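Here the complex is missing one protein chain, while the rest keep their positions.
A and B are the chain letters, set down in written order, and residue numbers restart from 1 in every chain.
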Amino acid sequence: MPSVILHFSTLEVDLRIGPDIRDITDEINRIVGRSGIDNGQATACVVGSTGSLTTIEFEPGVVQDLNDAINRLAPQERAYAHEMAWNDGDGHSHVQAALLGPSIALPIRDGRLRLGTWQQVVAINHDNRARRRTIEVTLTGV
Amino acid sequence: MPSVILHFSTLEVDLRIGPDIRDITDEINRIVGRSGIDNGQATACVVGSTGSLTTIEFEPGVVQDLNDAINRLAPQERAYAHEMAWNDGDGHSHVQAALLGPSIALPIRDGRLRLGTWQQVVAINHDNRARRRTIEVTLTGV
Partner (left out) sequence: MPSVILHFSTLEVDLRIGPDIRDITDEINRIVGRSGIDNGQATACVVGSTGSLTTIEFEPGVVQDLNDAINRLAPQERAYAHEMAWNDGDGHSHVQAALLGPSIALPIRDGRLRLGTWQQVVAINHDNRARRRTIEVTLTGV
């Protein structure tokens, strides 16, 4: 069996005021392609405490429905203790991102992410400002 | 130190109309056993955008309580934008699965998953149809 190799890369994605949801599947698949890894796993993690990663069927309806659900979890208009100290208007952003979580672990099979046909990897900006989000991608496999 | 090896396998589990929660701990432990890995990690990811993975104490009360909480997060009876376009009745399924997340990362120690005594790995089907769910399991370790 060949030795397990490591490959890592950084994605930068421009996102609007949150919740903003963007499909990053192609970008991760390009990293997988460059790695030469056929089978293994990719982990991805957003740098920063107001971003998150998950998978969805990336079509406008689901995007809107997920945005609505995220806003129900932690509505912008609530009072947040973070605001008392910092007053930067992003109390809801921190809570939303913590509940969804910053990281994901995805299978690589036959040189690509193994996902459902209607399943895409998405990065979510929860911040109340547009942000260039950094996502660290780490691959291990053979 | 021995070289890190990779092992991967696919689980297929039949699940009922969602939310349906099934214990897959034994199935993953069998994959760990076949791999020959004593120490390392297992990542698992559901293929498809209406499934998720987490851990619970797998007893009927917690299963029901988690089902109830999942239905509160995204009730089936809400109006979903996904429905406007697709009308397949699973708007809530997509939102629930995205919030819980498709993947998990578990420790392998002494040739088995290291979990709590009352902690099981579960696959959740959120779809409004019974589904055979595919779960990709990737192990790395020594």
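By our rule, a residue touches a chain if its C-beta (ideal position, glycine included) is under 8 Å from a C-beta of that chain, and two chains touch if they have at least 3 such contacts.
These numbers were taken from a predicted model, which means no experiment stands behind them.
J.: Could you tell which one of A:Gly48, A:Gly89 or A:Gly111 touches the chain left off the display?
T.: A:Gly48
J.: Touching the left-out chain: which of B:Asn29, B:Thr55, B:Gln76 or B:Asn128?
T.: Once the missing chain is taken into account, the touching residue is B:Thr55.
J.: Identify the residue among B:Gly18, B:Gly51, B:Gly91 or B:Gly141 that touches the chain left out of the display.
T.: B:Gly141
J.: Give me the chain B residues in contact with the hidden chain, please.
T.: Where chain B meets the chain not shown: residues 1, 3-4, 39-41, 43, 54-57, 59-62, 64-66, 69-70, 73, 99-101, 104-109, 114-116, 118-120, 140-142.
J.: Name every residue on chain A in touch with the hidden partner chain.
T.: Residues touching the hidden chain, for chain A, are 3-6, 8, 43-45, 47-49, 73-74, 80-86, 91, 94-95, 97-99, 101-105, 136, 138, 140.
Note that only the chains that are shown with their structure count from here on.
J.: Can you grab the rotation angle between chain A and chain B? Superpose on CA, round to the nearest 5°.
T.: For the C-alpha superposition of chain A onto chain B, the angle is 120 degrees.
J.: How far is the middle of chain A from the middle of chain B, if each middle is the mean of its Cα atoms, in Å?
T.: 19
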